[in-house]
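What follows is a single structure, written as structure tokens, with notes after it.
With one protein chain held back, the other chains of the complex are shown just where they sit.
Moving on, here comes chain A:
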Amino acid sequence: TDVIIESSVGYFTEGPERKDDIVKAKQEGKELTKEEKQRLRKEKKQQKKSKEKKDDKPSRDSEKEKKPASAASPAPQTPTQPPAQKAPSAAPAPVPVPASETPSAADKPAKSKAELKAERRARQEAERASKGKKGDVGPQAAPGKPKAPPSELQPVVKRLPEHVQVDNPEVLKKLAKKLERQQTPEYNAATKIPLRSDYGYKVSLFSHLHQYSRKAPLTQQLGIPSTVIHPAIVRLGLQYSQGIVAGSNARSVALLHAFKQVIRDYTTPPNEELSRDLVNRLKPYISFLNQCRPLSASMGNAIKYIKKEISNIPSQCKEEEAKRKLLNCIDCYINEKIVLAAKAIAKYSIEKISDGDVILVYGCSSLVNHILCEAFEKNRKFRVIVVDSRPRLEGREALRRLVQKGINCTYVLISAVSYILPEVSKVFLGAHALLANGYVMSRVGTSQIALVAKAFNVPVLVCCETYKFCERVQTDSFVSNELDDPDDLIVTRTGTTQLEHWQEVPSLGLLNLVYDVTPPDFVDLVITDLGMIPCTSVPVVLRVKNVDQ
């Protein structure tokens, strides 16, 4: 598709001697040669640059989004994105990056330099991508440009092959103009994936992260009907941003179910291959979801898996069969990595729970709750202390689930943790992700609990499925995190709301962090579906998994 656009653009700007070659190549269905493609790409970029200089804020906004994305792309995720990837290599860079997309040039002052650098990098990447790849890498040259173009322009492109008339330059001119006009909506945030704007004053240490308000959901900026994004995805995005679906496992499972719906409703356009087109289709969805709420590590891994499965579909496969295969793959993934893994982890954990234990849990981890319920069913005698913290107060949900089962529970807030720890015999924690250097990324407050437990010599056990292992390395909680709505910290007590007008106080900033990172020295044992491993053995598991795949 993109080849065709390019060729038409090239057609438009270059002399008649080139047009014959290009048209001939296209009509024969052959690929353009490397040089032709590069030339076309350069033309396109020059065009865009001139347009950029004309356009004002709206274009800059969308550029801003693209630049951070591209700037972040060479960063941590390069090991997991082998540069010789088949699908557009530049474009997927921003997509599966969990939260590292967010820490980028959202700062105003450094923008211009970052912009230039990112542009240069984008050009290099595009050129690298053009080497020996099939034509549909094309004008994903501006990496991070939301993947709306392929799907949006699809209807026009479909007609293009029939309407290319070698001897009628006017028709082609008209067509090219139309395409350009269609491209301008990209610079207008309203008609494609909208850019969510930050809200409120951000604490300077975290100014590189996005901070959104829950009162301004992304969907307000989406037109109805949204042709770009599937309604199941819109619903999912809303559920994420409003906190209706929360928790690492729940989010991943919801994502996979939404993708199943997308696959069911998908039909391959006539000149496209399912394996490539579907991946491109998923890209705007993923960037939309990312805008609603930054992707978690588990979601990132799930997306990587789906993309791999889709691109591995052989081209002879009929659409129905391919779709069935994909749906099956997703079901298997959910079953193996989440459901069965939970069973395996429960089996190992029950060995570690002895009669008379006092177990401390923090927040609401679906896995830890499952383990405790299983252990209780196997008639282990223990009691649980649930530690909770504002503003999410997730511990109440955990408390509800455990008490329903009949487990003896105590509820405290995190400020009382050093008071209660002498009674505790074990601490069970859930994890959002396990990083490659052995650090555990989990809900904010976890590292505090681990620290205090270590001081009291209480063993800390982290339970985590292997699909949450990620290849990122992080040693502190600042570099990459998520900032939640600061208005959540406002609380009304006995009629007075203290922080109601916090925005008016210029020196006041509210910080609502979501995750923090626990060093491996505080963790005694990690229970995964592969067995019990020390925290430092995460890279071994990653290595073994990669070998398997």
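Heads up, the rule we're going with is that contacts are C-beta pairs under 8 Å (C-beta built on N, C-alpha and C of every residue); 3 or more make two chains touch, one makes a residue touch a chain; residues count from 1.
The working rule: contacts and distances are computed from a predicted model.
K.L.:
Which one, "LSM10 protein", "Translation initiation factor eIF2B subunit alpha", "proteasome endopeptidase complex" or "BRCA1-associated ATM activator 1 isoform X4", is the UniProt name for the chain you do not see?
P.N.:
The record for the missing subunit names the protein "Translation initiation factor eIF2B subunit alpha".
K.L.:
So which of A:Glu125, A:Glu272, A:Glu394 or A:Asp524 would be touching the chain we can't see?
P.N.:
In the full complex, the listed residue that touches the missing chain is A:Asp524.
K.L.:
Since one chain has been left out of the picture, which residues of chain A touch it in the full complex?
P.N.:
352, 354, 426, 459, 461, 521, 524-525, 530-534, 536-537, 540, 544
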